[in-house]
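Shown below is the structure under consideration.
For this view, one protein chain was removed and the others were kept in their places.
Chains: A and B, in written order; residue numbering restarts at 1 for each.
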Amino acid sequence: MATSEQSLRRKRLDRGIKARADTIFAVASYREILYLMLPRLVPVGLLLVMPLLLQGYWNKVLVYACMYGLLALSWDFLASCGLFSLGQSLFFGIGAYLAGAMNYYLHLPPLVTLPLATITGGIVSALLLSPVMRLRGVYFAMVTLMLPLLLMKVIETTGVFGGTHGLSGLSPLPHDAFAAYLAVIAFLLCMFAFRRIINSDYGLVLMAIRDDDRAVMSGAINIYWRKSQALFISGAVGAFAGALMTHHYQFLGMSTFALDYSILPVAAVALGGQGSFAGAALGSMILVPLSEALRALGGLRIAIYCMVLIVSIIGLPEGIFHFLERKYHQFETVSEVK
Amino acid sequence: MSGDPFLKVEKLTKQFGGVLAVDDVSFELNEGEFVGVIGPNGSGKTTLVNLITGFVQPTSGKVLFKGENITGKMPYTIAEKGIARTFQMVRLFYNLPAYKNLIIPLCSRRVRRLRGGKYGEKDDAAIDLLDDMGFERDSFVPYKTAGSLPHGYLKRLDLARALALRPELLILDELFSGMSMSEVASTLPLIEKFHEEGLTIIMIEHRLKELFRVVDRVMVLNFGEKIADGPPHKVMDSKAVKSAYLGIDVEVESP
Partner (left out) sequence: MSLLIYGLINSVILALYAVGFSLTYGISGLANFAHGALYILSGFAAWTFIHSLGLPFAIAAPLAILVTGVVGFLIYWVLLLRLRGIALAELIVTFAAGVAILELLTWKGFYGIRYSLPLFIRGGVEIGSVAIDYQRLFVLIAGIALVILLWLFVHHTRIGLAFRAMAQNERTALSVGIESDWIGSLSLAFGSALAAVAAMVVLPLGVMESTIGYEVLIYALAVAIVGGLESTMGMVVGSFLIGYGQIAAAKYIGAKWMVIVPLAAIVIVLAIRPSGIFGKYKELEERV
């Protein structure tokens, strides 16, 4: 008998625990509970503890990361609705300018400007983008790209709200740790809220609008009203991030409309994976500290975000989060084919 | 207002560039009627539906529903008023469970207004409706992913989506295309039942035998024009319809 070549076959199997625990959440043992809860509890716990552990520079990095995280979450939310924005900096800048102006000219304290800027920012963003929300993805993206640049140039040319130099000496937040906790809690709340919303019937309608808006229209649903609601929600989250940053750095300037704030959220979601919000969070938690570590490289950082973006879109379209999620739930074995 | 016909289409015309898809079509419908619309492929039937339901803007003409002018309004506004439709190319969300497809119309203001139900009861309503349509609840069929269901089920799901709106006027666009005889046989009584309960129905079909069994009035379109309108047997006897379906009128010469 001739020796037969052994051919090997790779198999991917769900872990036993996942097969049992997947859809039925009445789990049977502590081990299964831990299996489900650990990936959720550990990062959240870490984030909640970090403001106490980090001081000074790295505390600022944490705030930065949560801020970008909010922008990424807001991008992911809009994307779930079919609206792909290349201009998160629009929401960011609007929130920044609203909070900064209210603080500078009206002397309102941060605890008042923050909520006001959030809500008003959401309304203004929704109003600005409503005329173009009926456009197909590419063209909507173009408008979102141009609007912040337009606003930036208008501010530069007319010199309003401090013009090129901006406004400084704005009121700070009570305490560094306060700012950090505000950022972290807002970030976590936003992520959980978005996940809940998307999994609800309301979110179902939004995602259906993305997949087939004519079918949704035949179901007597005003898709444009729903889209503007999504714009308001995302805009408000982005505006909050902008308002927070303005008070944290006590400075208001044109740079809030810069490309950075538009590109990094997209890169973060591309890296982490669109649709799960956890991917957006993961992506920003990786990119922001990384970029801070590479601070010395200056303008090259944006080039790096861009390359991360490109590589993620082409090489790993599902994103890191989905990849990790799959790996967590599966294991691979190699077996012989007999 | 009470003297107005249920649906009135007045000289409706649609031109796509050089093509006249719908040519000066007019008709009236009374409440509770069950009307069929037939015609060769490309005769403008689907365009007519799109014009009535707002998916396409007419070049000229008017559509009046219960006396109200709905010409050119947005599809969701028209659906809100009580006109529902199915699609020739089934438009479903294949990655969702079957019953979730119904959640979308159930989320509309119209249904909330009519049902007055509490939030959170939509799932039950969806499963109930599907169960009535033949998706056996006990076999968990409504929970299956829409993409995994056979074609006949998909067409009925599309119908369920339209019915979930609790419409007053239902327009069916080739519902039976692609369905087997048994599927048609099980779906037809359903539609008849809804008609008996007061639903006004316009049914576009190619399967004339089944259609003529249920409708008492038929309209025939050819090249966008309405060439006949009346009881089925009279319409099928008319010269215009015969030449449309069979080509040039041929006189049989006696040898």
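FYI, a residue touches a chain if its C-beta (ideal position, glycine included) is under 8 Å from a C-beta of that chain, and two chains touch if they have at least 3 such contacts.
As the structure is a computational prediction, the values presented were derived from the model and not from experiment.
Quick check: which displayed chains does the absent chain contact?
Within the full complex, the chain left out of view touches A.
Which one touches the absent chain: A:Ile94, A:Val143 or A:Ala208?
Checking each option in A:Ile94, A:Val143 or A:Ala208, the one touching the absent chain turns out to be A:Val143.
Spell out, residue by residue, where the missing chain touches subunit A.
These residues of subunit A touch the chain that is not shown: 84, 86, 131-132, 134-139, 141-143, 145-147, 149-150, 153-154, 156-157, 213-214, 259, 263, 266-267, 297-300, 302-303, 305-307, 309-310, 313-314.
Please note the rule applied: only the chains that are shown with their structure count from here on.
What is the distance, in whole Å, between the centres of subunit A and subunit B, each centre taken as the mean of its C-alpha atoms?
43
If you look only at subunit B, which of its residues touch subunit A in the complex?
Those residues of subunit B that touch subunit A are 53, 55, 74-77, 79-80, 84-85, 87, 91-93, 96, 100, 103-105, 107-111, 122, 161-162, 164-165.
In the complex, go through subunit A and note every residue touching subunit B.
Contacts found on subunit A: 201-202, 204-205, 208, 211-212, 214-223.
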